[in-house]
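Data block below; observations after.
With one protein chain held back, the other chains of the complex are shown just where they sit.
By written order: A, B and C. Residues from 1 in each chain.
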Amino acid sequence: MELVSQILFGLLNGVIWGISLALISSGLNVIFGLLGIVNVAHGSFYMMGAFLAWFLSLRLGTFWPALLLVPAIVGFLGILAEFLLKPVEKDHSLSVLGTFGVTLALQGTALVLWGGAPKRLTSPIQASFSLFGTGYSYYRILAAGVSIVALISLWFILERTNFGLKLRAVREDADLSVASGIPVPWIYSLGFGLGAALAGLSGTLVAPMVSITPEMGLRIFAVVFLIVIAGGLGRVWNAVTFAIAFSVVRGLLTTFFDPTSGLIATFILVLVFLLFRPNPVTSRR
Amino acid sequence: MSDLLSIRGLGLKIDGKEILRGVDMELASGEIKGVMGPNGAGKSTLLRLLAGELQPTTGELTLCGQDMSERPEREFSRDGISYISQRPGPFRDLTVEENLRGAAQRGSLFSRKSVRGKVDRLAKLIDMERKTDVVVSELSYGEMRTLDVAMALASEPLLLLADEPTAGVSGGVAGDIVDLFKDLCESNRNTPFHLDGLIFVEHDKGTVFNLADRVGFLHDGRLVVEGTPESIRQHGVVAQYLSEHEFD
Amino acid sequence: MFTGSKRVLLATFAALVPITLIGVFPLFMGRFQVVLLTEIIIWGVFALSFDLIYGYTGMLSFGQSIFFGVGAYVLTYGMTWELGLLLSLVMVLLSGALLGLIIGAVAVKVRGAKFFLVTLVGAILFHLVALDNRWLTGGDDGLLVPLQFGGVVDNFYLIYGVGLFAALVTLVIVRSPVGLVFRMIKGDKKRAELLGYWTDGYRILSFAISGALAGLAGGLYGYTTGFVSADFFHWSYSADAVIWTVLGGSGTVAGPFIGAALLTFIKESLSSTWGVIYPVFVGLLLIGLVIGFPGGIVGLVKRVASWTVSGKEGSTDE
Partner (left out) sequence: MNDKIESISRRNFLKLLGSGVASVALLGGRKSYAKSPLTIGLQVEMTGGLATYGYWHLKSARAAIEKINEEGGIAGREVKLVYGDTETNPAVGSRVMNRLILREGADFVIGSQHSGVCLASVPLAKRFSVPYFPIGEATEITGPQGNKYVFRSNYSVKAHAKSGYRWVMDNLGTDWTVVYADYAMGQSAVTEWSSYLTAAGGKLVGKIPVPQGTDDFGPYLKKVDRGRTDVLVIILYGPDALACLRRTHEMGLTEGMKVFGNTGSVEALDVDFPGAEGLYSVTNYPRRSVDVPEELKSFDREFRASVGVGPDGRDPENGKIVDSSHYWVPWENVHFIRDAVSSCGWQGDRDMNRLIDSLAGIVVRGSTGHPQGSKYIRTLDHQGFHSQYIQQVQDGELSIVAQLPPEDGEYEPLSVL
């Protein structure tokens, strides 16, 4: 009985965390999957999101405005970074290096501004309910709900708006996009900004649940990349599914095995998948 | 005499789209074959299949009696097929000499002397002895194409595949390239860089009819007709194509 | 080279001057400067190992720390089992090369961003495994290396000698026909394959040589500091090698050493106040290099040199 409750808890908890992971992954999916820019700095946008949420909450005395303000600020940071790196964004190696530079700069800035000590943001909703015999905070449910709304909005933007159409078309055939009058450089900037904003939103949402440190971005970015590649570049729903699956599998593996071994096993699984999956670029629709 | 190259029922499907369907073709030793056809007919694809860059979905491909259809790309070059692609191929960050050396050294990686001799001869053949230290990115388009030809010859191939080798090149240089092909095909078997066969794709019909012994006409992935330049002109589809491209 | 014999001579001379200067450095310097220079040479060899696969063969790997860590531990165990320094270093080279073959054979299956990711995840995995196996690695707390230490200056000349050896071997390799194939693969892998080369084989070979060099750096580092820990596997060591190489100039033998020297030196000279913003500085430097000077310092020097010397493009590899 105890075991069943543990597994059920693990599943549900995994899904809730997986949705946050899906949100940040979808941001990378726009930047890397659709635009083809290898953005190593994506984790840092997430980290900046969490720090800014903490900072703004303390300044304003309430958490909620951060939900709108932070994605806007981080999105702007993204546009700025893309603008700087425009000359090299088509070259995979150079954009890895350039965005790694952005990572170091952002992480260093956070360290200088706010120090290395872990920050804690009090949850805006304190109430919790009982889930399989243990308490579970309402805020987590709310955070997952906001993430889902954001993911649906992203889907809407990509599939139903003119901007989304252009975003999806721009990499397929850059020449054609130019010919049809779309300002290609702007599509890249805005797309990058949109992706960064999603990472920022994800950072904001997790801020009341985690310890906020400058290193949190580096800890997550490899996982996010793996999810986007494994799910197939540019496929929003695949990445969401993979993020949740990854989170659940990791949760269960680390719960029932020695956690570090569980982590190792998860990484090996994903690595094998990464190496032996048919090339997602050619199998694109 | 046995055929140098023979293909039977060659077909290629990509994402459910048929690019080539059931192409049969033979190339006799010493023969120069031109391939013509409208855009999108599958000319370049045919050459890429012959060069090993693409793998056919159906059909078989034999070179000197050896079945090549299952072999990896690099072995085509080793077995005597060289390929000049539609876009200039020299390594842009390397010098002319390094490009030639890279192409020439493959079979004899550590016999520096023989490689060096070959590189010298190639540089002379294309009249670039003075430019060996120039980095490719600084060459003109025509020079790059000429270098492509030399690199293709470096492995001393039996068969050369050339995809529009003279397109975009000024008349003089284009003429030089065509002359070089002719010379090498007609040369004695013991001359360096002698070619046993040549298949080329070309839009310029003057070049095609001047250079080729036989011409094949591709349309919509099928080899519609093949024959001597004289005979092929009479064929309905070809005649129509030629009249539409009067001023090519 | 055909006509460049004069240039080769000039380049050799240009390389001999700093090599000699470094060689006599301990005669004039304090012990700390010698220790620092020793460390810089080791980092230079480490960066060089990265340069071989990135600057020459065109593969952006974040997995160099794997070999660094393995090299350090192989040396530690070699010394613990009293095999002697020479034999231990040979073991380090062999294990690095072997591991390079294995990891290379797996990693070359993918390219571009996926290659970067596979090597990065590889490093993360090795780090986790090292942390998890304290019986072997000592985990975070690490192990002490039993030393037959002969003093700062003796150690310097040992590292200097090995570093020179590593640089020379690399120079010979990149100048050899094999090195030309590496550079062709970097330029256009498909095209090299078309010319008949088994490019994956060459990429694996490049990985193996690089693994041996990175392992050597790790071994030397462990030998110099007398301490190894699971931390050596952390990919941030790989990232350092990447940054040093890009700053110094990738695709050159001197670049990695120059980059490692400059950044180590800058970092060492920064006061505590400035030390805090060092990562920001390096981040902005990296962005600037990538968009402004992809050739790094050596590239810049070459460009300046070709302006001043009659505009003839130089391609020396020192």
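Basically, a residue touches a chain if its C-beta (ideal position, glycine included) is under 8 Å from a C-beta of that chain, and two chains touch if they have at least 3 such contacts.
Note that this is a predicted model, so its numbers are computed, not measured.
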Which displayed chains the hidden chain touches across the whole complex: A, C
Candidates C:R31, C:K109 or C:K190 - the one touching the absent chain: C:R31
Absent-chain contact - pick from C:L10, C:L101, C:V129 or C:L147: C:L147
Residue among C:L21, C:L136, C:L168 or C:V304 touching the omitted chain: C:L21
Sole contact to the chain not displayed, among A:L106, A:L190, A:V206 or A:L271: A:V206
Interface with the undisplayed chain - residues on chain C: 21, 25, 28-33, 35-36, 39, 128, 131-132, 134, 138-142, 144-145, 147, 149, 152, 221, 225-227, 229, 231-232, 265-266, 268-273, 275-276
Touching residues (missing chain, whole complex) on chain A: 2, 5-6, 9-10, 13-14, 17, 111, 115-118, 120, 122, 126, 128, 130, 134-137, 206, 209-211, 213, 215-216, 219, 251-252, 254-255, 258-260, 263
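One rule holds in what follows: only the chains that are shown with their structure count from here on.
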Chain contact graph, described as a line, ring, star, complete graph or other shape: line
Centre-to-centre distance between chain B and chain A (centres being mean Cα positions), rounded to whole Å: 49
Separation of mean Cα positions, chain C and chain B [Å, integer]: 42
Distance from the mean Cα position of chain C to that of chain A, given in whole angstrom: 33
Multi-partner residues of chain C (at least 2 other chains): none
Per-residue overlap in chain A, given as positions that touch at least 2 other chains: none
In the complex with chain B, residue positions of chain C that touch it: 2-4, 177-178, 180-181, 183-184, 186-188, 190-199, 313, 315
Interface residues, chain A side, partner chain C - complex: 32, 38, 84-85, 87-88, 92-94, 96-98, 100-109, 111-112, 222, 225-226, 229, 258, 260-261, 263-264, 267-268, 270-271, 274-276
Contact footprint of chain A on chain C as seen in their complex: 54, 58, 60, 106, 109-110, 112-114, 116-118, 120-122, 124-125, 128-129, 131-132, 239, 242, 246, 276-291, 294
